[in-house]
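Removed from the display is one protein chain of the complex; every other protein chain stays in position.
Order of writing sets the chain letters: A and B. Residues in each chain are counted from 1.
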Amino acid sequence: MTKGIQFDASGKLTHLLTLEGLSRQALVEILDTAESFIAVGEREIKKVPLLRGHTVVNLFFEPSTRTRTTFEIAAKRLSADVINLGVSTSSTTKGETLLDTVRNLEAMRTDLFVVRHAESGAAHLIAQHVPKHVHIINAGDGRHAHPTQGLLDVFTIRRHKGAFEKLKVALIGDILHSRVARSDIHALNTLGVKELRVIAPKTLLPTAVEKLGVVPYTDIEAGLDDVDVVMMLRIQRERMQGAHIPSEQEYFRVYGLTPDKLACAKPDAIVLHPGPMNRGLEIDSTVADGPRSLILPQVTYGIAVRMAVMALILGGREEPLGRRA
Amino acid sequence: MTKGIQFDASGKLTHLLTLEGLSRQALVEILDTAESFIAVGEREIKKVPLLRGHTVVNLFFEPSTRTRTTFEIAAKRLSADVINLGVSTSSTTKGETLLDTVRNLEAMRTDLFVVRHAESGAAHLIAQHVPKHVHIINAGDGRHAHPTQGLLDVFTIRRHKGAFEKLKVALIGDILHSRVARSDIHALNTLGVKELRVIAPKTLLPTAVEKLGVVPYTDIEAGLDDVDVVMMLRIQRERMQGAHIPSEQEYFRVYGLTPDKLACAKPDAIVLHPGPMNRGLEIDSTVADGPRSLILPQVTYGIAVRMAVMALILGGREEPLGRRA
Partner (left out) sequence: MTKGIQFDASGKLTHLLTLEGLSRQALVEILDTAESFIAVGEREIKKVPLLRGHTVVNLFFEPSTRTRTTFEIAAKRLSADVINLGVSTSSTTKGETLLDTVRNLEAMRTDLFVVRHAESGAAHLIAQHVPKHVHIINAGDGRHAHPTQGLLDVFTIRRHKGAFEKLKVALIGDILHSRVARSDIHALNTLGVKELRVIAPKTLLPTAVEKLGVVPYTDIEAGLDDVDVVMMLRIQRERMQGAHIPSEQEYFRVYGLTPDKLACAKPDAIVLHPGPMNRGLEIDSTVADGPRSLILPQVTYGIAVRMAVMALILGGREEPLGRRA
């Protein structure tokens, strides 16, 4: 159902809400398009006129300076006009519903909403109610999905490790609450990685996690054995208060990525993290700043990936994306 | 006096502070100009280069994401640069006066200030103190005026109902505290509507309201009888605390616009609301989302009207607006 809503009748990408159900070809087309935008960021004049006269609205019901900035930069590099709207959820529930806010913005003839919301399904709900000329990109909804993060993660892996079918990948951290983990798992499985592992204490693993197509490990050294790619997740410090994690020190000792633990992976394994990092909690600075870390290149690629998604959704294209899928 | 300050010596619109005193021709020229900008919002490239190299400052002393956004979009569609300044009134009173803030902005060679302020007369005060090259648009000052809202309301009526002189119009709600009501009343009377009614409980009607050129009703069904246009006002929930309104339920029962009450109006009567709506307080969702509601088209027209006002003030024009009036 979600898949259906993401493509229009001709098979063109019209919303990006989740990576679940996206075909391998659909993913590959986005990655290939992103590859072509990498060059724009390296030029003296980092701007192309693709979306001139289009308006992108950053509609953030949950604050996130970092994610908002990446979408703002990506949209401006495509020559779009950008409107930043930080909407506190309290104010929308008071006088105006979420959908009234959205209907007003679409009546202003804006073209694309980048939506961040604390509730899972918010971007999907909006996409179900907008007219054809309005497009939605999910920039993170609750624990559900963060598809552009998932895309930039697989973009990073493809660029530095090549063919997915040869790769063993491990995701480490708060699998239970992480929308990044969900998007990564969908993309990596669709792209056909050889083996996908998740590593976490039992309290941070969903029940029946195997159904997602992953192999769970609670022992990080066993989980990292022989992997090509190590994908860290951010630990929300709020979890410390609950029963999920005993203490920062204890979590770091058992699951923090140190050079010692990383030594269990392949010698040329790469390390990813979606940021912002908690140094000394889920990752050691020696690893974060070390030669196998791709954490900063991920940020660079994130701009290109977001440009690609916006350009595919709003730009004129001869060949539809989905039809070929 | 206010009228005088709004036009320069040659009769060109230089500030828009209130609709009071604007001639019929002045209003019609703004509406005609707005009509020409409707097409821009329907195009693939929604941008014209009219105000390139001009700087529009959204100077909001009172927060309003929605109104700020409409002005920001309108200015960017005209290719202006936009600076958003949210100024808390407390910080201006502390170290720097309102006029010092404004003088600084004009010294930066900005061209147009869109001013929202909780005090009636604030935009007028600013307009009296700026040099010739700086222009002011009042985006709402206390209970005084909200001229671009008034303009988009009459634009909506003209587009959907044609000649004003044939129309009976009813305004419903908090007439006493509403700047929108004041601007609507001035515009509708100048444009020569056949009959203009205001409908509200006595506690929300100004004393001697007839002097404004309106016929007051406390009975909504009598007030709606045979009208062509129903203009709702937003009820500020803060009024509930005071003696103005007994309770939300009671207000909705007596004055909330339901299909039953709307049946008193002409069968093809249109419904307007400046937004954001309080569904279930001043308006029922069946009406708000029904076939006679123009609430979302109003938002679309609001962009064109704001583009028109900015273009008339800042753009080069051969024939002055006021002289012909």
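Throughout what follows, a contact is a pair of C-beta atoms (placed from the backbone, for glycine too) under 8 Å apart; a residue touches a chain by one contact, two chains touch by 3 or more.
This structure is a prediction, so every number in the text was calculated from the model and none was measured.
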Inset, instruction - Among A:Thr33, A:Thr55, A:Thr70 or A:Asn104, choose the residue that contacts the chain missing from this document, as touch is defined above. - result: A:Thr70
Inset, instruction - Pick out which of A:Gly41, A:Gly142, A:Pro216 or A:Gly315 touches the chain that's been left out of the picture. - result: A:Gly41
Inset, instruction - May I ask which residue of B:Ser10, B:Ser36, B:Thr97 or B:Ser285 touches the chain that does not appear here? - result: B:Thr97
Legend entry - Per the touch definition above, residue among A:Gly21, A:Pro297 or A:Gly315 touching the missing chain: A:Pro297
Inset, instruction - Determine and list the chain A residues touching the chain excluded from the picture. - result: 41-47, 65-66, 69-70, 72-73, 76-77, 237, 275-279, 296-300, 302-303
Legend entry - Where the missing chain touches chain B, by residue: 52-55, 81, 83, 85, 87, 94-97, 100-101, 103-105, 107-110
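Note that only the chains that are shown with their structure count from here on.
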Inset, instruction - Please compute the C-alpha centroid of chain A, do the same for chain B, then give the distance between them in whole Å. - result: 41
